[in-house]
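Encoded as structure tokens, here's the structure I'll be asking about.
Every protein chain of the complex appears in place save one, which is left out.
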Amino acid sequence: VDVIADSAQVALLAVPHTAALELAPALLARGLTVIDLSADYRLKDAAAYEAWYGVSHTSAELLASAVFGLPELDRTALPGAKLVACPGCYPTATVLAALPALESGSAAGTRIVVDAKSGVSGAGRSASPGTHYVSVNEAVAPYKVGSHRHTPEMEQALSEAAGHDISVIFAPHLVPMTRGLLSTVYIDVEDSFTAQEAVELYRGRYRKEPFVHVHEAGVMPSTAEVRGTNRASIGVTVDERTNTLIAACAIDNLGKGAAGQAVQCLNAVLGYPETEGFDRPGPVV
Amino acid sequence: VDVIADSAQVALLAVPHTAALELAPALLARGLTVIDLSADYRLKDAAAYEAWYGVSHTSAELLASAVFGLPELDRTALPGAKLVACPGCYPTATVLAALPALESGSAAGTRIVVDAKSGVSGAGRSASPGTHYVSVNEAVAPYKVGSHRHTPEMEQALSEAAGHDISVIFAPHLVPMTRGLLSTVYIDVEDSFTAQEAVELYRGRYRKEPFVHVHEAGVMPSTAEVRGTNRASIGVTVDERTNTLIAACAIDNLGKGAAGQAVQCLNAVLGYPETEGFDRPGPVV
Amino acid sequence: VDVIADSAQVALLAVPHTAALELAPALLARGLTVIDLSADYRLKDAAAYEAWYGVSHTSAELLASAVFGLPELDRTALPGAKLVACPGCYPTATVLAALPALESGSAAGTRIVVDAKSGVSGAGRSASPGTHYVSVNEAVAPYKVGSHRHTPEMEQALSEAAGHDISVIFAPHLVPMTRGLLSTVYIDVEDSFTAQEAVELYRGRYRKEPFVHVHEAGVMPSTAEVRGTNRASIGVTVDERTNTLIAACAIDNLGKGAAGQAVQCLNAVLGYPETEGFDRPGPVV
Partner (left out) sequence: VDVIADSAQVALLAVPHTAALELAPALLARGLTVIDLSADYRLKDAAAYEAWYGVSHTSAELLASAVFGLPELDRTALPGAKLVACPGCYPTATVLAALPALESGSAAGTRIVVDAKSGVSGAGRSASPGTHYVSVNEAVAPYKVGSHRHTPEMEQALSEAAGHDISVIFAPHLVPMTRGLLSTVYIDVEDSFTAQEAVELYRGRYRKEPFVHVHEAGVMPSTAEVRGTNRASIGVTVDERTNTLIAACAIDNLGKGAAGQAVQCLNAVLGYPETEGFDRPGPVV
């Protein structure tokens, strides 16, 4: 159990999944606000949690009031929130990549394909055969295809954005790098929707977001652009031959995909500017 | 111009696109068989070639008799062929990943999503800002999304396999490694089609192929498995929640994706076993 | 030519070797202080410059007053200096690694072996066959053994520290990483000198240095410790079997080895704390 910060007001929880089931209620009972990086309060539906995580949800009464901690999706409930559930690294990049298309009604169907690529720090600090340098170097491979636990988070957030159910087809991949995550999404759009319109839609949607950059038409993001930051970098185009919007979002899985986002949420909860503290990043290993 | 081998019978051409437009007819006129690694004779439709490559096809009369050099797709025309057009690295991995689903009629639609990841040797030997170590290391990024020239090759081969037109939505990505290419394909399937059936379908289709391995259910391939070889390693599953078949194929882009395939085709043309010469691979840098 | 900053008072020069020969005098004539990252004013002896760089030194009259920009070696002449010649990346790490042993008289001989390992950003931004990802990845190799131009800088600085001539045997190596430089030095010491004494000597020498950390006995530095910073991390031991002091110094070749050091010198020249500006490092790619 790793309570990153525990001031008089707020506890930042960086604990494994299921560990927050008991810890969060205890901290809330002490009057603290809880910013939770675990998966335990992300899904509104306790049954979905139990199905994907294989354990009973022992504090399901908190789910209704837990606020999903992705400010760019919806920050209205963050000020003063008592329990914030920060999304995982894959959902953060994926929701940011798909949100404008779904929210605006530009998307034509109810299913999206999500192909994501993550550096190895996303697999955690514990040493295992799979994180050995020799296993990772010069190797790209999918894992947990169709069964990764971040899937229902994406579906919940994107369904809310679209106003109707969205299914996510999700294949994560491990790539040989330390930090960085790129999510590429494929979304059906109407016949008349152009690449230029997509860029304008995305730029408009994120214009005021301090941590999101949308590239100009024809430019796609690289994970190198966001290393060591809380930023998300997005490129979008439409394959007009096939009426498919393709967007990619790059984040640092340890920044916007984890600790950075928690701090951004903390700021929003406490009424600080969301950018507070991000002008002095530490060195990046 | 790099004529790799020029025996009395066969010339292996490793030349840039458009260079084979004049070279191949000249070699054929001298009575040689031509195994061409360029793109110049891959597409049956000269107009498609001209649209994607931006140049006139000056030897279009050869297209009808050129044989597509992917033995696992169709090897019947290879023995004795005079002009073989070897597919590119992305089409090789992608067609192998999608072929059984399309050929068998298991696929439900007419569009497939192809998300591919390539090591840097796929970008060629020339030094450029994009191939500088510092640019590549710790960076994953898409490029030429929806506009990569390998797209029509994939569509041609997969449409032939399916018996009807197939559209390919294609996003290639560059990943920080020297060798290796992984293509992940997403194909709609009928409601009743299971992951287990998919594995059996793929294993059956490739049972006799000496260079193709299909993993058992639940196992996905890594580029590390095929480094320095002419092999293709495939994993397949069905996301039964969304009725989507997801298959991934790993190859060495310099092996099965290029020189290895040319040698395999050469063997087929001359009537040798396709595996001839592959028991003595050189060291792999 | 790249004048990084040109305020009313100071110009930071980041230009190739020989370009500062004309530029520095011109800027000085305009009343500016010049912080020069090139090699042009590092060597006090114009003949040595001409021998190692193969060009005439056309502003040798400035050499006597140029201040060597390694504050940890000697910062007395920096405040108010008009021309500061910042040392190269290899000399910075090497001098810091060897300085306490030579300065204190603990070293027994007049020759030291310097084996250094640098990441690829040290080779500059220009794309070449040698900086291609495929050339660098999975490759370690020495280059310019016994002939690297940083050798006379090291000898000049270390001779000054020792109070007598020191010869440097220098072999730089390229290793597959983006940033980071480690210099390992081998120095003969007297029979009675112990590893523990060496650690105490080094810790004492650098106690007040804000950017230098000396590890405790038995711990050696890694380039990962200093990535994205202006710090130098040092480990030292004595092989008591052979009476050899072995010290290693890790720096970020783009930080303490280049731009960071220039800013540190700028601070010293202007009378600011040397640490000014280093509490807000930008993100590290």
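For this structure, a couple of remarks:
So that you can tell them apart, the chains are marked A, B and C in the order they are listed, and the count of residues begins at 1 in each.
Rule of thumb we're sticking to: contacts are C-beta pairs under 8 Å (C-beta built on N, C-alpha and C of every residue); 3 or more make two chains touch, one makes a residue touch a chain.
Quick caveat, the model's predicted, so the values are computed rather than measured.
In the complete complex, the residue from C:A66, C:L99 or C:A250 that touches the missing chain is C:A250. Note that of C:A77, C:A108, C:A171 or C:L270, the residue touching the chain absent from this view is C:A171.
Residue B:A224 is the one among B:L99, B:V136, B:M154 or B:A224 that touches the chain missing from this view.
From the options A:A24, A:A39, A:A98 or A:V136, the residue with contact to the unseen chain in the full assembly is A:V136. Residues 111, 113, 115, 117, 119, 135, 137-143, 145-146, 167-171, 173, 175-180, 182, 184, 186, 220-224, 227, 235, 237-242, 244, 246, 248, 250 of chain C touch the missing chain (whole complex, contact as defined above).
In the full complex, chain A contacts the hidden chain through residues 120-121, 125, 127-129, 131-138, 176-178, 285.
By definition in this document, only the chains that are shown with their structure count from here on.
Relative to the whole-protein C-alpha centroid, the nearest chain centroid is that of A. Chain centres here are Cα means. That of chain B falls 50 Å from that of chain C. Per-chain CA centroids place chain A at a distance of 34 Å from chain B.
In chain C, the residues touching two or more other chains are 138, 285.
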